[in-house]
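Sharing a structure with you now.
The complex appears here minus one protein chain, its other protein chains still in place.
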Amino acid sequence: MDVSKLTITETRALLADRKINAQELINAFLSYIRKTDGDTKAFINVTEEQALMRAKKIDDAVKSGKNLGPLSGVPMGVKDNICTKDIKTTCASKMLDNFLPPYDATVVERLHDAGAITLGKLNMDEFAMGSSTENSYYFKTKNPWDGGRVPGGSSGGSAAAVASGQVVYSLGSDTGGSIRQPAAFCGVVGLKPSYGRVSRWGLVAFAPSMDQVGPITKNVRDCALVLNNIAGHDSLDTTSMDCEVPDYERALVDDIKGLRVGIPEEFFGKGTDPAVIDRVERAIGILEEQGAICEKTTLPNSKYALPVYYVIATCEASSGLARFDGVRFGCRSEAEDLVSMYKSTRAEGFGPEVKFRILLGTYLLGPENYDKYYTKALKVRTLIRDDFERAFKKYDILVSPTTPTTAFKFGERMSNPAAMRQSDLLTIPANMAGIPAITVPCGLVEGMPVGMQIMGRPFGEKTLLRAAYTYECHRGCDYMTPTTGGGLGEGV
Amino acid sequence: MASIWEAVKRSAISANLDVSEEELDIYVQRIKDIIGTMDELRGISTENTEPTVNVLSAQNIFREDTVWEGLSRDSALKNAPCVEDGQFRVPKIV
Partner (left out) sequence: MREYETVIGLEVHAELKTESKIFCACTTEFGGEPNTHVCPVCLGMPGALPVLNKKVVEYAIKAALALNCEIASICRFDRKNYFYPDLPKAYQISQQDFPIAAGGYLMINTPDGEKKIGINRLHMEEDAGKLVHAGDDIARADYSLVDFNRSTVPLVEIVSEPHLRSPGEARAYLDHLKAILEYTEVSDCKMQEGSLRCDANISVMPKGSKEFGVKTELKNMNSFRALQRALEYEVERQIGLLKEGKEVLHETRTWNEQKGITEVLRSKEEAEGYRFFPDPDLMPLVIDEQWVEAVKTTIPELPADKKERLMKDYDLPEYDAGVITSSKSLAKFYDSCVGLYDDPKEISNWLMGELLRLLNTNNIEIEDSPITAENLVELLKLQDEGVISGSIAKKVFEEMFETGTDPETIVEKKGLKQISDVGELGQIVNGVMEKNPQSVEDYRGGKERALKFLVGQVMKETRGKANPQLVNELFLKKL
């Protein structure tokens, strides 16, 4: 049985109709992973034993006629910066090579409660710092569409595993685009929920004022289904909001008549590949055909999002990553005295990009720079938010490309940090404003997928999903896979 | 030039990052590149703008003063590189 193209809905139907039991299903996925992951390298750790145990429990529950959770038996993968109890959680860092969290992240616990089965932990840029997954301590993950190209990052393993069909869906984390950018590069759906929509308890922090966990799925319906199960207040996370969680599946209505769509011109600028712009404009055309009212608009301060992001994220990270000191967990390099132990542990445990960002953040928080850069960045962040707030008075959603280009080749940008940063140019503004943003595949450029980004009001995930779903219904194919050449041709 | 190099070196000490002079040269160069884009922010007028520490407007989020069972000592120490007598052992401090 080819399990690689299954969506959540299809998997659930197979299990419900007893066409297959959970253990058979999980075995099929595990053997598919064995077959493909030597090449793709999406997984840092495949948790075969635990997955089969969960599958058996579900089969037993089925036999005894128990009610099953909404994601029962559906296999998933988890980015390796999301804590899993007694299962290695490495953040793709040597620092945490042997770290066994004594607790599950709230998102993992909620998915497991809903019956989900974790197949393993997925590769990423070390501590989520990067845009290509090339910063992993372990290995590079390949883009399933083209083995010579990166899957994007930092949730590169999460996107590649879904795109290649190794898991039905996965969890990623997004601080500046780390869900949406790799999802776009790999031709899958990725959602960064509103800041505060999903609990961060158990997500190893990169920049806590921006980090969010979100789903990477094959289609919009799956995205809604996963969101249904991870969203909502968590008493362990002060920044998870205690407000109503709608049934996101009910938002999946093929109707956007009268929907007001803003098209921010800054997102279609010089830095963006004209071919990418072309695919997104065609997608916008479909939205218009479906009755949306599309209009050009402007978010003038969004051009500052990149430097603002780099100031805030590195400052927060420099403090948050200080806890890796070789005392309570993680690796330690023994030394004569304490300070030497700290220094050699951190020198050996962290990779160059992480060290660079810690250094930059420490520098920016220094007494001579604090007001000049940090306080200033916080204020410009307010201006960026204000832009969005103004725009959302007029528009229900904003639409743009997710990334300026399609996936780039390995090594191409590692020696050019400025170019690497550019790949997050269009995703970062949503993190600055804490608004939800989703990417949906909208065609190919030279055989590589392009993503359309839809941004919405804070906690307005329903509208995003409705727009994305409507687009998907009229896109011309159910979903795109690398094996079928995309389903969507170059000239959608 | 020299001043930023010195400042970054001080930052490396504060952050307990052992970096060689050669590495430091590379990091300083990268920091200079990116600081250039950050300097653009300084020209933006933000006189009457409040800083955004967190986008949420929530306030007064509390827990009640109740005790929950924490970790067992074994799980607390399980990941520690060096343990003695149920405690975390560290090399001599001074």
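The first chain written gets the first letter, and so on, giving A and B; residue counts start at 1 in each chain.
Keep this in mind: a residue touches a chain if its C-beta (ideal position, glycine included) is under 8 Å from a C-beta of that chain, and two chains touch if they have at least 3 such contacts.
Quick caveat, the model's predicted, so the values are computed rather than measured.
Touch with the chain omitted from the figure is made, among A:8, A:55 or A:96, by A:96. Touch with the chain that is not drawn comes from one residue among A:208, A:262 or A:443, which is A:208.
When the missing chain is restored to the complex, the residue among A:131, A:362 or A:453 that touches it is A:362.
Mapped onto chain B, contacts with the missing chain fall at residues 10-11, 13-14, 16, 53-54, 56, 58-68, 70-71, 73, 76-77, 84-94. Although one chain is not shown, part of chain A still touches it, namely residues 82-83, 89, 91, 96, 99, 101-103, 105, 200-205, 207-209, 235-239, 315-316, 318-319, 322-325, 327-329, 338-339, 342, 362, 365-367, 370, 374.
The rule is simple: only the chains that are shown with their structure count from here on.
Looking at the complex, you find that chain A touches chain B at residues 98-100, 102, 195-196, 209, 235, 238-239, 241, 301, 304, 306-308, 310-311, 318, 322, 325-332, 334-344, 346-347, 350, 352, 355-356, 358-360, 362-364, 366, 368, 372-373, 375-383, 385, 417-418, 421, 433-434, 458. Against chain A, in their complex, chain B makes its touches with residues 7-8, 10-12, 14-19, 23, 27, 30-31, 33-34, 37-38, 40-42, 44, 46, 49-56, 58, 61, 63, 71, 75-76, 78-82, 88, 90-94.
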